[in-house]
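Excluded from the complex is one protein chain; the other protein chains are retained at their positions.
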Amino acid sequence: MIYADNAATTKMSDAAIDAMTDCMRNTYGNPSSLYEVGQRAKEVLEDARDEIIKAIGADNFREIIFTSGGSEADNQALRTAAEIGRAAGKMHIISSAFEHHAILHTLNKLEKEGFEVTYLDVHEDGLVRSEEVEAAIRPDTCLVTIMYANNEIGTIQPIREIGAICRAKGVLFHTDAVQAIGHIPVNVKDDNIDMLSASAHKFHGPKGTGFLYVRKGIKISNLIEGGAQERGKRAGTENVPGIRATAVALKDAIAHMEENDKIIRAKRDRLIAGLKEIPHSAINGDENKRLPGNVNFCFEGIEGESLLLLLDDKGIQASSGSACTSGSLDPSHVLLAIGRVHDVAHGSLRLSIDETISDEDVEYIINAVKEVVTYLRSFSPIWRDLVAGKKEFIL
Amino acid sequence: MIYADNAATTKMSDAAIDAMTDCMRNTYGNPSSLYEVGQRAKEVLEDARDEIIKAIGADNFREIIFTSGGSEADNQALRTAAEIGRAAGKMHIISSAFEHHAILHTLNKLEKEGFEVTYLDVHEDGLVRSEEVEAAIRPDTCLVTIMYANNEIGTIQPIREIGAICRAKGVLFHTDAVQAIGHIPVNVKDDNIDMLSASAHKFHGPKGTGFLYVRKGIKISNLIEGGAQERGKRAGTENVPGIRATAVALKDAIAHMEENDKIIRAKRDRLIAGLKEIPHSAINGDENKRLPGNVNFCFEGIEGESLLLLLDDKGIQASSGSACTSGSLDPSHVLLAIGRVHDVAHGSLRLSIDETISDEDVEYIINAVKEVVTYLRSFSPIWRDLVAGKKEFIL
Amino acid sequence: MALYSEKVMDHFRNPRNVGVIEDANGVGEVGNAKCGDIMKMYLKIENDIVEDVKFETFGCGSAIASSSMATEMIKGKPLSEVRELTNKAVAEALDGLPDYKMHCSVLAEEAIKSALEDYEKRKSENNS
Partner (left out) sequence: MALYSEKVMDHFRNPRNVGVIEDANGVGEVGNAKCGDIMKMYLKIENDIVEDVKFETFGCGSAIASSSMATEMIKGKPLSEVRELTNKAVAEALDGLPDYKMHCSVLAEEAIKSALEDYEKRKSENNS
C-alpha cells in the first residue's frame, strides 16, 4: 500500500506513539492536582509547551494554548479577533477565497453577527498577493487571516510580507498554519504572525490535539468556558498524553525537516513531471511555491472519485477535490477559487507524500494514474466529445 | 502509592490503552477519506458510536456527537439550548448553584447575552429538589441543566424526576453526567434526558475525548465550525483512536458496574465510618445518595492543602475543595453551596476511589488522615482557640 | 462499513455493457459536467425488445455502477418492462447506495428514459 494522503492525515511516528502510550500508562494524573502524579503531569505538559514555543520561534509559554485540533484553534483565533474588533468598533475582516472551512464557516457566522469580510482572490497560481492585502486594509479592519499553505493545492502564501504589512498597519494577523507546521520553516517572529493555528495529526502527531499561538498582549476569548486550564483561556482537563506526543512529533519533524525536504521535493518533482505527460492535464497551483509533498492535478474528461477508487484498488491512497468525495454537488472551493471551471475541477487528484515513499512507489503511481485516466477516458462521453471536436479542450 | 482521586481523572484501563495504541498504529486513516484506510477508520468510529449509544440507552447514531471532553460537551449543550431559546423568545434557564464551572461559566456568558438564570439551592445534603425545579419553570424557560452527580461531594441528583417534569412541561433538559457515566446506571430514555455530557477520562478512558448526547429532533448548534464531521455539528478531524478507546472503556465500565459497585461502596462506607471517628469532622453531602466511590469530609481547624501535601508524603493522592489548591481565595463553590462556612470549607478532603483499592489501603488512609489532622491541629491557632473555648465549634 | 456495497464495487470495477452502439436506434444523454455526472445510453431496439445496450459515463463510482447495473436490468427486456424501471430498483439491485449517491441511480433511470424517448421520436419520424 502507498499512502499518499498526508495532507488529510498522517500516520503517527513511532516516537509519538511511544511517548503517548508511556504517558497514558505512567503520567495519568490531572495536571491541576498538587500531589506527585498530578505535578508530574503538569511538568510533562509544560515541557511540551516549551518544545512547541521553541519549534515556532515564540518565546513565552503564555503564548500557546493547547486545543483539540486545527479547527478549534481556527475558531478560537477568529473569535478572539472578532471580540477585539467588536470592542473597538472595527468590524471588517480580510481573508482569502480558499481558506479551510474551519475559517470560512466561522467567517460566515461572523458575517451573520454583523462583520464584513473581504475574500481576496487567490489567482490562477493559488497565491494571495500581499499588495492586495495592503490595498484591502481599511481603518475598520480588525483582522487579516490568510492560511500559510493551502491544504489542497499546497501553495505557500507570502506570509512574511503579509505579516509585515499587518504589523505596520496595526492590524491583527492570523494564519492557519495547519499544513505548514512541521513541513516548512515557520517562525512567528520573523513572519510577523500574531496568531497561528496548528494540528498535530498533520505532522505525524496524534489526532485530537493542536494548538493556537497568540502573541503576548492580545486578549484571548474563550471558545470553551469552564475550568482554569490553559490560564483560563481553554477549559477542559488537558490531554497530557496527546500534548506530549504532539511535542515529540513536532520536534522530530523540525529536526529532520531539511533532509526530508530534499527527499520529498525530489519525488514530488518527479511525480509532477510524470503526470504532466498525461495529455490534457494541468497542475493546480504554482509549481514551485508549494509544499514539498504536494502534487495536485486536474485531468480533463474524468471524474475524481472513480479515479481515487481505482487507484485504491491498485493500493494507492490519495484524495480529490471531486464533489463526489464530499457528498456535495460543487467541487472543491479551492479549485474553483483558482479559476478551474466545474467540468475540470471534478477531475482532480491530490497526492501528498512524505519521506517514506520510495522511487519505485513514485514510478508505480505515475504509471497507475496514466493507466486509470486512460481507462476512464475510454468510456467518458465528455472525452469522446472532446476528441471528436464537438467540445473544446479546456486543458 | 494509593491513588484516591478518580473524580479528578482516572488511570486508563489496559484495554483502553491497547485499543488506542492499536488504532494509532493500524487505523490511522482519516474517516472522511474514501479509500480503504479511511473507510476502516470510519468503521471504527461508527462502531464506537454504536457502543456509546447502547451504553446510555439511546437508539440513534445521530444522537451522539464526539467532543474533546466534558467541558466542550457542556458548552455545546448550553449553546444549543440558548440558540433554541433565543429563537423562541425564551430567555430563562434553570440550573443549580453547584454545577461544574464548564456549566457555570457558560451560564455567566449567557447572562451577559441577556439570558436570565435561576440557580437552585442544593440544600445541606447536596441535593436539588425536583419540586423546586418544577416551581422554577416559567413560560419563558428554555432549559433546565442539572448535573447527574456532583464532582466534589458525589451527591446524585433526582435526575429521573427532574427529567419527567421537564418533559411534561416541554422544557429542554440537559444533564452534565461526567461523574455519573460508567459509575452508576444512566439511561437517557428512562431518565427523560434531552442532552447529556460525558468525558472519557473519568471512566478509565483517554483524556481529550468525550461526547454529547442530543435527543433526535433537537437542532444542534455548533461550537466548532468547519468541516462536515459529526454530520456538520462538530468540525475537526475525528480523534479516532481516542474515540475507540472511549467506547472500549465505557463498555468495560458498564460490564463490571454491578460487581465494582459492591466492592467500592463497601470500602467507601468503611472510609466514611473511619473518618467520622475524627472529632469535629463532618461528611459533606448526603451519605447514601452519593457516588459509590466518593468520600468528602470537612475537618475543623485545619486547611486542606497542607492536609493533601502531607497525605501525598504518605503516598496517598487525594483532593480538596481548599482555595489554596486552586489559586483562588474562596474555597470550593460546592461546599459553600451546601452551606459550609468559609472557615470550615477550607479544611476539606475528597477521596474518590475505584475498585482497585484494597482493604489495607482503606485502613492505611484512615490512619493517615487521623494522624495528619491531629498533627496539623497541634499547631493551628484556630484549633487552639476552639479547644480553649474562645471560639465555638462549628462541626 | 465500506463506502459502497460489494455489488456496487463489482459493477464499478467490471462495468457491463460499456461502450458505444454505432447503429443504435435510441440514444440518451443526461446530467452535466458541471455537476460531475454525465451518462449516455445507447439502445438497439428490435421488435419492442432491447436487443443491445451500452453506456458511457463520466462520473463517480456509483454513477458508473448504476449505469452498468441499469444496462444489465434492461438488456433483452421488452420495452413495457424497461419503461417500468425505477431508480429505486437500480439502487436495490446494487444492494443499496449511500443517501447522497441516490441521484446516480436517478441519472441511470433518466438516461434510459431519455434514450427511449429518442427511440420513439425516431420511430414516429420514420413513420411520418
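Think of it as A, B and C in the order they're written, each chain with its own count starting at 1.
Basically, a residue touches a chain if its C-beta (ideal position, glycine included) is under 8 Å from a C-beta of that chain, and two chains touch if they have at least 3 such contacts.
These numbers were taken from a predicted model, which means no experiment stands behind them.
Remark: the absent chain touches shown chains A, B in the intact complex. Only one of B:34, B:249 or B:302 touches the absent chain when the whole complex is considered: B:302. For subunit B, the residues in touch with the chain missing from this view are 301-306, 309-310, 313, 322-324, 327, 329, 331, 342-343, 346, 379-384. In the full complex, the hidden chain is touched by subunit A at residues 34, 39, 42-43, 46.
The definition used in the following text is that only the chains that are shown with their structure count from here on.
Centre to centre, using the average C-alpha position, subunit A and subunit C are separated by 40 Å. Subunit A and subunit B have Cα centroids separated by 35 Å.
Subunit B and subunit C have Cα centroids lying 57 Å from one another. Shown for subunit B are the residues that touch two or more other chains, namely 34. For subunit C, the set of residues touching two or more other chains is empty.
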